[in-house]
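Excluded from the complex is one protein chain; the other protein chains are retained at their positions.
Moving on to subunit A:
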Amino acid sequence: MAHEETGSPPLLAVEDLNIAFVHPGGETAITRDVSFTVGAGERVGVVGESGCGKTVTGLSLLGLLPKRTARVRGRILFQGEDLLTMSPRALRRRRGRDISMIFQEPMSALDPVFTVGEQLTETLRAHYPVRRKEARERAIAALEEVGIPSPHLRIDDYPYQFSGGMRQRVMIAMALICRPKLVIADEPTTALDVTVQAQIIDLLCELSDTTGTALLFITHDLGVVAETCSRLLTMYAGEVVESAPVDTVLRRPAHPYSSGLLRSLPGLSERGGRLPSIPGRVPAPSEMPAGCRFQARCPHAADGCEQGQPLRQLDRARLARCWRSAELTLPGAVTP
């Protein structure tokens, strides 16, 4: 982890994040004791099946969960300050300027009745005292930076006049216009075609390299993580089950769930042969088993898995929530 090597504190440190949704019948826990860090400029991928709590975790970092129904406990330290105890006003000052977000579906994240220029300058002017003219110039520069041709003309277009890939570029321009320290990208390429996805991935990596922006990349696609990130967090049933450098996980995953996800990728099996899969499904939040939450689907479950599983430190850079990690040799995407 980058921050450990440099000795400086991480950009983002999430500690024991417990998110629950409150309803008339009580409370349903969505995540349990989620802890992780993101170093300055680091790119961290978050993977897991649908229903594992990836998106909810991402939204909670920006305080975007509904106040009435979501109960968020724990600490979200951004540059040492806890975002959860911060005043709404102070949080608003950081949101969009220091931390921003890219959503999966650019059409629903952009406002259809304002031009992209108006939306870009709104973000900028909300945080900095810039004049209208200068804001417009900065917005044109931001569109140019994300590879939109003739930005001085396109700035006055409405979102519907852009294609899917171009809209996602606009979203990226908007997320980066204030030069944030951290961008949370929730499935930013899932709605795009594969050739366009490749362009957007390249763009995100390039911009993160040049501006030093850290990325928290939420995706279900392990291929995308391998191409963009240096560290991988695997989430299962509301918990972080593994945290390790991407290359390490691809060779030697330490948690059976990470291994199962990797083995399920069809590109890794012999053409026409049997495809591995993970039997069963993610347990519903209301019916979480005691002990290891993955045990019912795990090919390596044994006596002892019914015990609660802490996230154990395996070596300097690796954590896994499985007491058998040390004795198991789990297959990854490639042979080591």
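Before moving on, here are some points about what is shown:
Everything below uses one rule, namely that a residue touches a chain if its C-beta (ideal position, glycine included) is under 8 Å from a C-beta of that chain, and two chains touch if they have at least 3 such contacts; residues count from 1.
Heads up, the rule we're going with is that contacts and distances are computed from a predicted model.
Hidden chain, UniProt protein name from the list "TusE/DsrC/DsvC family sulfur relay protein", "ATP-binding cassette domain-containing protein", "Putative membrane protein" or "Peptide/nickel transport system permease protein": "ATP-binding cassette domain-containing protein". Check A:Leu265, A:Ala301 or A:Leu314 against the missing chain and you find that the one touching it is A:Leu265. Checked against the hidden chain, the listed residues A:Val224, A:Ala254 or A:Cys322 yield one contact partner: A:Val224.
In the complete complex, the residue from A:Ala13, A:Leu250, A:Leu311 or A:Leu330 that touches the missing chain is A:Leu250. For subunit A, the residues in touch with the chain missing from this view are 49-50, 163-166, 193-199, 201-202, 220-227, 246-247, 250-251, 260-262, 264-269, 271-272, 274-279, 281, 333-334.
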